[in-house]
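All protein chains but one are shown at their positions in the complex.
So, chain A:
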Amino acid sequence: MVSFLHALSAWAVPMMIVLIPLYAAFRKVPVYETFIDGAKDGFQTAVGIIPHLVGMLTAISMFRASGAMDALIGTVRPLFERIGIPGDVLPLGLLRPITGAGSLAYATDLIKEHGPDSMVARIASTIQGSTDTTLYVLTVYFGAVGIRRSRYALKVGLFSDAVGFFAAVAACWLLF
């Protein structure tokens, strides 16, 4: 099972790279021109993230350097580390449902500080990648049609974020 999952990690991306153009060519799509056409959006998207990431990373770096981060998680750290959850990923669990840019910045900070192949970095990447920003999705989707009473939708979103957090930690311990 674990070796199958490792193979999946290694092969998922290359398989998509070869199978998608192959399928498209089979459907008579001009693959290269279509690729270039879509690729143009990539630059805009990447550059568009800059202000968000700079803003959030500035605040997060300051917060950590000042010692405020340690004060925030210091008391609960031993409790969570006893069950295998690195204290440093706790703020990510809190940020993830609230702000996509903020949690991406915090995950980036952890990857930078701990090294990309550390357990902390892998758990952070998994938490960040496996779910979407609940508050943002709620605001955009319900806001677009004028829904003001969201009933239980927020609770469901936050519950699945919490489950996803623990699932990400467990998945990393299983695989790495």
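To be clear about the criterion, a residue touches a chain if its C-beta (ideal position, glycine included) is under 8 Å from a C-beta of that chain, and two chains touch if they have at least 3 such contacts; residues count from 1.
One rule holds for everything that comes next: contacts and distances are computed from a predicted model.
Per UniProt, what's the omitted chain called: "Multicomponent Na+:H+ antiporter subunit A", "Transporter substrate-binding domain-containing protein", "Nucleoside recognition protein" or "Glycine cleavage system H protein"?
"Nucleoside recognition protein"
Touching the missing chain, which residues of chain A?
Interface residues of chain A facing the absent chain: 5-6, 8-10, 12-13, 16-17, 20-21, 23-24, 27, 29, 31, 34-43, 45-47, 49-50, 53-68, 71, 95, 97-99, 102, 104-105, 107-109, 111-112, 115-117, 121-122, 125-135, 137-138, 140-142, 144-153, 155-157, 159-161, 163-164, 167-168, 171-172, 174-176.
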